[in-house]
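Excluded from the complex is one protein chain; the other protein chains are retained at their positions.
Note that the chains are named A, B, C and D in the order they appear, and that numbering of residues resets to 1 at the start of each chain.
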Amino acid sequence: MQEMMKKRAMELLADGTVTRVIGWRRGEFSYDISPAVFEDAAQIERDFVWDAFCGANVSKYLIRESAKGRVLAFLKPCDAFSMNQLLAEHRVKRENVYLIGIPCAGKADIDRIKARGIDGVTGIEEDGEAFVVHTIYGDERVGRADVLAERCLVCKSKRHPVYDELLGEEGEDLPDDARFAGVEKLEAMTAEERFAFWRGELSKCIRCNACRNVCPACTCENCVFDNPDSGISQKAAADPFEENMYHIIRAFHVAGRCTDCGECSRVCPEHIPLHLLNRKFIKDIDELYGTYRAGEDDETKNPLTSFTEGDAEPAVVRKRGRA
Amino acid sequence: MQKLGVFVCHCGTNIAATVDVKAVAEALGREPSVVVSTDYPYMCSESGQNLIKDAIREHSLDGVVICSCSPRMHENTFRKAAAQAGLNPYMVEIANIREQCSWIHKDREEATEKAIVLGRAAIAKVLLNTPLTAGESPVTKRALVIGGGIAGIQTALDIAEAGFPVDIVEKEPTIGGKMAQLDKTFPTLDCAACILTPKMVDCAQNENIRILSFSEVEEVTGFVGNFTAKIRRKARYVDETKCTGCGLCTEKCPVKKVPNEFNLGMDNRRAVYIPFAQAVPKVARIDPDWCNMLKNGKCGLCSKVCTVGAIDYKQTDTVLEEHYGAIVAATGYEPIKVDRYGEYAYAQSKDVITSLEFERLTNAAGPTSGTLLRPSDGRHPHTIVFIQCVGSRCTPEMGKTYCSKICCMYTAKHAMLTREKYPDTDVYVFYIDVRTPGKNFDEFYRRAAEEYGVHYIKGAVGKVMPRADGTLDVQASDLIMNEQLHINADLVVLAAAIEPSKTARRLATMLTASMDTNDFFTEAHPKLRPVESPTAGIFLSGVCQGPKDIPETVSQASACAAKVIGLLSKNKLTGNPCVAHSDEWMCNGCSNCASVCPYGAITYLDKDFRMPDRSTKTRRVASVNPAVCQGCGACTVACPSGAMDLYGFSNSQIMAEVDAICK
Amino acid sequence: MQVNETGAFVPTVVAFCCNWCSYAGADLSGTNRLQYPSNIKIIRVPCSCRVNPMFILRAFQRGADGVILCGCHPGDCHYTTGNYYTRRRMTLLFSMLDYLGIERERTRVEWVSAAEGQKFAETMKSFAAEIAALGPNRRLEDLRCRK
Amino acid sequence: MNNDWKDRIVRMSGAAVQKCMRCGKCSATCPNYGEMEYHPHQFVYMVERGDTERLMASPSIFECLTCFACVERCPRGVEPAKVIEAVRLEVIRQKGANHLKPDDLPAAADEDLPGQALVTALRKFAK
Partner (left out) sequence: MLFLKSADLERFLAAASETRTVYVPVDVEPKKSAYRKWTPGTAVSKGLKTTRSAKDFFFPQTEDLVGFRIENKKIQILDPRGEEEDFAVFGVRACDARSFGILDKVFLSEPVDTYYENRRAHGLILTMTCRRPAETCFCTAFGIDPASPGGDVAFTETADGWYVEAVTERGRDFLAPLGDLFEDRDGSGAEAAKEETRAIMKRLPLADLQTDAFGGGKTKEFFDRPEWASLSEACIGCGTCTFVCPTCQCYDIRDYDTGHGVKRFRCWDSCMYSDFTKMAGGNPRLTQKERFRQRFMHKLVYFPENNGGEFGCVGCGRCLASCPIHMNIVKVMKTLSEGQDES
């Protein structure tokens, strides 16, 4: 696949369809891959990489890149949903992007590899359904399924809702049953347990803003938390309340727009399961207002900017299961 | 540092009895920024207002907080006062320490403490107020009256008299409404048609009035002074401009068994018909549900007899779009369906009728040409029982909770007229209360009882049972005599409750005018603004606002016209400056705001921005039309970046109030 | 945390009321002299849809123990559709607060028309009592703002 | 005026006597009106006034057939039949016969007793 992608990228650069290519650049230790913009065939030949560690969602870069000129982007299904949502919100100039859908078999999570006690990594190779991890302390072999990122274990779709061309086989939507298991587990707890859980998680937050800055739905010119005139700007959570405030408002602002790409959880240096906040909104929206998938198309109205006369009353929250 | 003035009103004892106004003024005077804080018995009085004006001038105040009654009451008064003293009127905030404090608390200390907190919240807000200037919009000098009953007719005539063009939209083929169906009118016993039809003709002849009969309003957009309405002109299959109302077609039409709605189905009309002799416009209409030509293309008689070629079987609905400065709702009422009260046997017996049916039975143009005959056998009834409060004054489950107001009087009229015309008739009226406030009303009722010998019995009817001999057994109670009665009646007349027209609810939604739980339109103020809806530019005429009789309807209709004329005589309207606005530097053009705007006030522009690095960037940004925006604020919450904010109720102002209240 | 002379907890309650229905309903309950606790303070907003989740969190941050939002009955919004958006927004917000373990009783939405002075007073009484029974807000407060 | 008594009747019956606007439709509709000394609307009125003794002494209370016609027809939702039922109960209680227990039933029951009477008795005494 990587070679096919490189070939197509070079062709499209050569025939002038695009002037730049968004992809992924190799790193120091195999796993530390950075998203990158390539401008010529030589760079692509030397640095372009596509493997199990290319987890970063590149859709958000297209806001900036599409304003500069014609650009090619390779999109995983996740990225394509995000892309479509950005198109719906007029954030990306469709005519300036050439989108190639690429299949995704799930991305590996280096932290899950390291959590198995593997460190001193010098290189990683894919070997069928396993990875061989070379380290200075010796080689280790881990099963692919054991180290896939959480978001990939509950992948929502292998389909690309938007693309100009596809490389490889187009996939299908996958059943949602497992995706909300984490949310359901929390819902089944008592309020006290939930409070303790979230306090434990959110108190780890260092307000590095990685979750926000990586999020393809967080595309505000100036975030309310950075805007001193908003009345709620924060540079750091000076009180646990501010940790709650930031994460509630952030989740609320992307509610109905979040495509559940899972980047927030991936980038969190403190491993806070931020996707559980976004997925709660997705689950509530699905249950209360009918299944809705942001980025599915650019016509269906965002559930937070639409309504029906018979919508549930807010009191529905009080009536739910156990407290 | 801003300089604020605080003015605490006693409202006589309304506030001062429960709130220690001096303590409030003193406590608020200690707040930073407050340079003057004082109290006064009536702030809204002229001397009270002068006190405020003097303080504004003397201390060069930047803002004013008035602790008084609800801002819904005197906000405008104080804003005007501030403006007169040279302060922007939007630099005034009201702390509601009457309705929301002194009147609901008994404990003086508690109420005083709360008043101080409310005052602090107002201070916190006013510190963030910005001077606002209202925009202006032109006024379309044309009014739309929806409903062509006596209310709509009177309103339209009055507006037209003042020189403004008016359109009357009437859903039926003729104007006239319910009053056209009445026989006589209380308490003077004028013939309804005699006093109504001249007004109908006036409408037709007034060059400022256009009657859009057999039409319905489909869509209303815009705002006060600038409404646009789409009006569906339903196909009547007769060219209105050609028909002379000669009636030839209605005589020749072979379809004769169409229930005549004007006579409430008690006789028949043809498939092509003119509703009644004095109809305006006097134009025939073909009923497509009955016309053979329209149903299966066979017949065409009417077309053949029409001398002016007015019949047009191919006519279709058309939609007219027109601009208006003001809209009047005059949608009137309907009697409720009485079949749900099984005990009165309305559905079983033809001789149990409603009062409106009784009107038609006694009317010279009615099915019996004015002779009172039983619908079942056409015989003269000798015993008539009138039952009051059918469906009125009930629990919501049983009927209408309100008094329908007109039944006592029209029943007295019916009873009296019956006794006068047919002295051999026994007339009983079963009542719970007889309510006759109104000029010459009680005298009228007493005449019925005293001079005409109508039997008024306090008590309700429990059951009406048709008997084998064709009479009706009326089982009732006489509460004065404390006995149960059985009356063998020939005719039973039910004073059915009246309810707003079914079309009113849809119209209210279109007009964004509010309604009460009974579907009567809500007035802007029950006492002081009774003919205006809370939605600017929407006015209320007649029973659509609440039950009323003809004299009351006509006076309200004229009052309504006066309000409309007042509006239309202005060339420009000053808008509400508390509208949304978007910070273009923060807006990312996502369209969330536009998708929640009920007025379509938000559009998007591709705009060039000079960036700090001196490059130019084209960005898609939202732009609010302040004349269209009504200031609800839905967009401000839909906007994730906070680019959208609302003047007068900005994020920071509301949060400042929250802070002040919670601290 | 406020305590009355008998030592009972007196909660701070913020009520956001739309100008057209609920604020007028509150005025009507005043006109009718219907009492409700003085620890409820009303903030007037043009429409319930003006209430940003930020405001609700802000109230809790600053020491509110309960927040209630009142608007026109669905279908009766002065601005036609505002309260429909409110309904969705608040349902999702309240659900999220519940999910974070914040007591679900601390927030409420009620539809109160301009004619429902009685309902306004009753609603406020019951909400204040509910919050008093729940005790002070500890899970969503900002310690810096504690009195 | 006996307010305790009134409150008890209102509580037992759940009926809203104060909502009565004296239209008399209950009495107008009553099939057993002729047998009664006091009629349904008077029951409601007397309860509202706390007029205890005369009402409780009257055989009228046992003339009510509990057909619920008055409940069905009342435009104000007053439910006169329930008021009458409560007064009956009060009379029975005052007679000290308020102690029927399930254990007493087998002895009290005879073959001719309709099943519904048993159910009614239990319902009555359970209040």
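As a convention for this text, a residue touches a chain if its C-beta (ideal position, glycine included) is under 8 Å from a C-beta of that chain, and two chains touch if they have at least 3 such contacts.
Every value quoted in this text rests on a predicted model; they were computed, and no experiment measured them.
For the chain that is not shown, the touched chains among those present are A, B, C, taking the whole complex. Note that of A:Thr17, A:Thr122 or A:Thr291, the residue touching the chain absent from this view is A:Thr122. Touching the omitted chain from subunit A are residues 27-29, 32-37, 56, 60-61, 111, 114-117, 119-122, 135-137, 204, 206-210, 212-214, 226, 235-238, 263, 266-267, 269-271.
Against the chain not displayed here, subunit B makes contact via residues 30-32, 611-613, 659-660, 662-663.
Residues of subunit C in touch with the missing chain: 62-63, 142, 144-145, 147.
Definition applied: only the chains that are shown with their structure count from here on.
No other two chains have as many C-beta pairs in contact as B-C. Among the remaining chains, A is positioned farthest from subunit D, on the basis of C-alpha centroids. We define each chain's centre as the mean of its Cα atoms; on that basis subunit B and subunit C are separated by 31 Å.
Our note on geometry: subunit A versus subunit B, Cα centroid distance of 53 Å, whole angstroms.
Averaged Cα coordinates give subunit A a centre that lies 70 Å from the centre of subunit D. Residue numbers of subunit C whose C-beta contacts span two or more other chains: 53-54, 58, 75, 81, 85, 89. Subunit D has no residue in contact with two or more other chains.
Under the touch rule stated earlier, the contacting chain pairs are A-B, A-C, B-C, B-D.
Considering their complex, residues 19, 21-30, 33-34, 39, 41-42, 69, 73-77 of subunit D touch subunit B.
Subunit B makes touch with subunit C in their complex at residues 70-72, 96, 98-101, 103-107, 110-111, 113-114, 117-118, 121, 509, 512, 514-517, 522, 534-535, 578, 596, 598, 630-634, 636-638, 646, 649, 651, 654-655, 657-659, 661-663. Residues 183, 186-187, 191-199, 224, 231-232, 238-242, 244-245, 248-249, 251-252, 255, 277, 280-281, 284-285, 288-289, 303-305, 307, 309, 311-318, 320, 323 of subunit A are the ones touching subunit C in the complex.
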